[in-house]
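Supplied in structure tokens, the structure appears directly below.
Of the protein chains in this complex, one is absent; all others appear in place.
Note that the chains are named A, B and C in the order they appear, and that numbering of residues resets to 1 at the start of each chain.
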């Protein structure tokens, strides 16, 4: 019951195997070179796409391109970059500071952004912000609506800041919002377009809407040891996700499973269920009972659990978990 | 005609597919946890093994564990870390200095090591060496014999330095030397055991012969965005290489192809052919002629070419190239 | 009315001028070499002392010696290293994370230390603490009593962490506490012993109670461009402060001035006055009135002011300010 370690989707396997014939190394192969056009189609505007193996690398390469070592990045205090990347942002940016902001459900708002910036004296003794990073869907599975996003991005730009979106579960957000990829993303500078949690094996797409950033990111990717010599296998995974809408199909399946579990746990939900994560109030005894029945999930603090559904959540498993939760 | 972009070996594919069932994320899965024992068997001494996607990441994580930011690493002036990693060692070590040494065929000797160290004043104004990194087989495809290695490592230890071995083509070295893995490696602290150039897809094994280093490297791997969530697919590749000696079979095939080409180019060789690289004196016109016949290779300076053979060099291709070179 | 830009004490001037004859460059001169013994006398245990020009450099060199780039440092969320050093700790430590803890008056307690550590999962996804830094006197001029300090340090050691003390106003703390330097410091690993705010010009003493740290710090100081070639002028300043107890005389004078102002502002104090800082609730109108009378101070939020007294606060000025505050 996790998207992070789920199986690879058969279409992704097929695409990787189809890439087996030798081609140019690194990202000079035909598949890698097809990425820019595929994503320009998807987002309806020009972009450059750089593959990397992990979301952490994608996020941090983006931040390193947007923020100087002496600058700061505003993020939610529960953002993945702050809580789960072991200091990778500081490593990649050479010490830029994460400036923590608040917001319900791990989403920033114009007001919480202003508050974070308002605390900073504009002098050389305090780190000045250069960029903002937001997560779509958020760490609690909540999605920025296009209008919310537009308002937030407007404020980001009023402050003269760059903007990155961590889209580890971007597909789940788009599936939930029912809007276009472009609407779910807005005019950000860089987007981490997640594939691994959505049926991929080991490839994420870093989408850069400013080509100058791409040159920078490509050098930094090599410098970080992330330029794989057989890059065509990564490109193949990403293209398989985008081709024919597999990314949305998989996300819809995961979201549907989460919705079913959420409905069963209606009175216990900590957050509304939007994407593929369900946060449920459960006592230690209840969690033990579920685990005894064979269900796997993360503890979330002392009295809750986090369930994450994947593209391949089997109907039977989901129904069984839903019944078990409802029966508690 | 390159090992860097060759196809993935069928046994590697099979192992990856066998790993498709969900397991614990990151490196908590059964395959990742089997690596230490597999390599302890191979090298006859305890070790901890950390997978990463690229040789650059493996090399630089090792150096970062062995050298403080204010220290230096002695390497050959033609070593991959110096010439082809885009400053990755400086990134990972936070600015440690590569101290360049000489040596025939990109191999260090006790004397060239002493010379490099002898130039350094022992004061706070000059960067002091903390480690040495050597390459087996070297950037020119030459192999350190066990006795050479023992002498060199002895000198490294006399100077109180740590030692890393870049084994991007370690399999080719062992295949050539006809010795054990342990003999080809010697008592180094850390070894980058290459798989990608030898039939893998995107996994290298960093072998750490001191467990304390492994804890350090595991944190740094995460911090560098190299801790893939579906790590079992990387572990599967590495285990496939080691199981049943595939790594040696593949290397022998590549070496044999190189030897055949080397024999055909006997009078033109810049270096003896030991592993799977052949450096051949060829004028611009000769190179153009070969390329017109469909052969692919790197220019090497103005009057030479580098041929690299892979595990799947087909007999026909090799024979054709050998004939073509001989006919020039 | 600030200690940060006050004049240099005449005895410090005299010591600098007495150092004018050429001597060995860097820290090879007689004065620099006398520092270790002078501070060993003061603290009653062996130590190595490294001069640097600023408290920020001293703090950060200490942290860099105590914490690896991938580690964390626990500090109060209002500590100078967090709020006023422009990311210098991240620069010097190569990206180590400042882990923020709470505590009344900018002082940590065993309980707030435990709380900060308790939030950290012990895995590679979160930055693990390696050290703690505390400030004596704190950013609000409050002093750790020897017993408080002993309890806190005990807890620090229970967690297996190193400990640094930022003593930018250590002299003021000792003067207030009426104890020995050793008691006011406790068994920390490194102490920034401030001189600049206490009548010096541009020299702070970084006191290292573990000689191995000193070797490390000396290299890093050079690497940070802080090894001045005419270091004897810095050593002279520090020795002048320590010789004959000038450091305590100056601190007592500053504390006495603060106490006088504090007494006049008794009903308005935000924190008790212990060292040489006075935080006074004052409306905007009141602050404007004081400024019109020629008094200089920092605004502290919207409805308070911070007064800092120096070694040379003249009796007349202090009395005048005290009268003016009392008259509001």
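The definition used in the following text is that a residue touches a chain if its C-beta (ideal position, glycine included) is under 8 Å from a C-beta of that chain, and two chains touch if they have at least 3 such contacts.
Predicted model, so just to flag it, every value in this text is computed and none were measured.
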For this session: With the full complex in mind, choose from C:17, C:119 or C:293 the residue touching the hidden chain.
Result: C:17
For this session: Taking the full complex into account, find the residue in B:52, B:86, B:208 or B:275 that is in contact with the omitted chain.
Result: B:86
Exercise. Which residue among C:39, C:91, C:144 or C:193 touches the omitted chain?
Worked result: C:91
For this session: Among B:79, B:101, B:124 or B:205, choose the residue that contacts the chain missing from this document, as touch is defined above.
Result: B:124
Seminar exercise, completed: Cross-chain touch to the chain not pictured, restricted to C:107, C:223, C:268 or C:287, is C:223
Exercise. Which of B:96, B:134 or B:171 sits in contact with the chain that's absent?
Worked result: B:96
For this session: Pick out the residues on subunit A that sit against the missing chain.
Result: 26, 68-70, 94-95, 124-125, 128, 216, 218-223, 227
Exercise. For subunit B, which residues reach the chain that was dropped from this view?
Worked result: 69-70, 72, 83-87, 90-91, 94-97, 124-127
Exercise. In terms of residues, what is the contact footprint of the unshown chain on subunit C?
Worked result: 2, 4-8, 13, 17, 20-25, 29, 52-54, 56-60, 85-88, 91-92, 196-197, 201-202, 219, 222-230, 232-234
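Operating definition for what follows: only the chains that are shown with their structure count from here on.
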Problem set entry | Inter-chain centre distance, subunit A versus subunit C - centres from mean C-alpha coordinates, in Å | 42
Exercise. Counting in whole Å, what is the centre-to-centre distance of subunit A and subunit B, each centre being its mean C-alpha position?
Worked result: 34
Problem set entry | Mean-CA-position distance for subunit C and subunit B (Å) | 50
For this session: Return the residues of subunit C touching two or more other chains; collapse runs of consecutive numbers into ranges.
Result: 69-70, 94-95, 124-125
